[in-house]
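Showing just some of the chains, left in place.
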Amino acid sequence: MNFQQEVQISLTVLITGLVVVFLMLIFLTLVIKGYGKAVNSLQSKLNQRPRESMPVPKPEPVPAAAPAPSEPAAEEAPAVEEGISEEILAVLAAAAYSMIPGGVVTSVRRAAVQSRARSSWGMAGLLENTRPF
Amino acid sequence: MTIFSGFLKSVMKLFETSGLVGNDPRNYVMILIAGVLIYLAVKKQFEPLLLLPIAFGMLLVNLYPAIMAAPTDTENGGLFYYLYLGVKLGIYPPLIFLGIGAMTDFGPLISNPKSFLLGAAAQLGIFTTFIGAIFLGFETRQAGSIAIIGGADGPTAIFVTSQLAPKLLGPIAVAAYSYMALVPIIQPPIMKALTTKKERLVRMEQLRPVSKLEKILFPIIVTILISLLLPDAAPLVGMLMLGNLFRESGVVDRISKTAQNELMNIITIFLGTTVGATATGSLFLSWGTIKIVILGLLAFCIGTAGGVLFGKLMCRLSGYKVNPLIGSAGVSAVPMAARVSQKVGQEEDPGNFLLMHAMGPNVAGVIGSAVAAGVLLSILK
């Protein structure tokens, strides 16, 4: 490769790369924003009717590692975001803060709890799920 | 007499086949380097889960090169030859992404999708480093592999390198994981240099909660869009999202747990030791490796800067609602980079909790790197 070729290939890759990566992620940004709104407006409609939106709503609310009691509340009020007092904000922030590291491994913790508390019918359910093969 | 001569002959044969005679002298340097890496992994706890297997693989291959030997007509290959097939054929990195997906919570990203932009900006290091590598004389495919170090994502780097420049796997993997381990040292000075105190003091609004349905739809939508538009990223992104769907669906705990634990651990052992075992003295100890190490550091720094600067831009445009410190988390290196954002932010204002806000760009960085990898593979392959 001579110098000019080097310049060309490297600038081509730089420009193509940055443009494509940005376009792609901007596109994702818009899509995620869009479907987020769609889902939420759908769910707030559904919430006015008797709730039946998701299969297992109960097991979810308490992320195992979140010490802050306000967390579940936050989960249950997805549409209310304005007009929250300073105090609640602080609590929420603390909850959020404490949630990340634990929250990521939540499923592990939760799984362990489930396997301890499993009733015999729950076991049947487990079996039903594991038996297909 | 003849027995004694037989004995002597056997001992001579033992001696001649021993590493003392056969080994390349450069191997001893590599053994030393492996020792240093083991020290860093064990004592300094720099990414020990990968650095320790890598270092030990490096140690073994330089003591006993036949452990990577390909099979011949008369003899079996070495142990690592077979385990390495998973790297060579591109099997391990997507499976590790499966486990990562099952461990990752994309909630912060979904609740603030603008984070994607920071995850894009932090890929700047990849493409600028490509230029550097080209001008330092690397071939285009090698340059692409070196550049991807800037993605700050081990499996992505290995996936790309195994397809573009398999011979560079050793130095690139070692560089990638080393710099990922050094994130808490590399990033803060850059972050501070590029931001004002006022910017670093910005407190961000808390994120909206994300419903379960949104979390379930996210991996499906991302898979469809990225796989369609950029097929070369599909193995990585697809498996990442499959793992995440396992996690968020909540109905397949069994396999979600295995994907993030046992399967991932087994592959980590095989991947780490065999990637380390590509770093033989004759391949590693070259001017090229030093260039790779320098370029990799550069890529990392530029990526960090790209994220921070874009964060600065968002900060100004939003009227100081975005703290630019979360931009550096866009390089991936989950969750360390996000914790660095948190820490640097708290140095200015102990009451400022940026961690969750930084998780958005952080996981966006993983997707961003995979997308960048797809672009490099598509253009250079």
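Each chain gets a letter, A and B, in the order it is written, and its residues are counted from 1.
Rule of thumb we're sticking to: a contact is a pair of C-beta atoms (placed from the backbone, for glycine too) under 8 Å apart; a residue touches a chain by one contact, two chains touch by 3 or more.
All of these numbers come straight from a predicted model, not from anything done at the bench.
The stoichiometry of the whole complex, written in the labels shown, is A x3, B x3.
By definition in this document, only the chains that are shown with their structure count from here on.
Once the centre of each chain is set as its mean CA position, chain A and chain B turn out to be 23 Å apart.
Residues 1, 6, 9-14, 16-18, 20-22, 24-33, 35-36, 39-40, 43, 53-57, 59-60, 74-75, 77-78, 81, 89, 92-94, 96-97, 99-101, 103-108, 111, 114, 129-130 of chain A are the ones touching chain B in the complex.
By the touch criterion given at the top, residues 102-105, 107-111, 113-114, 116-117, 119-121, 123-124, 126-128, 130-131, 134-135, 140, 143-144, 206-214, 217-218, 221-222, 225-226, 229-230, 247, 250-254, 256-257, 260-261, 335, 338, 353, 355-356, 359, 364, 367-368, 371-372, 375-376, 379-380 of chain B touch chain A in their complex.
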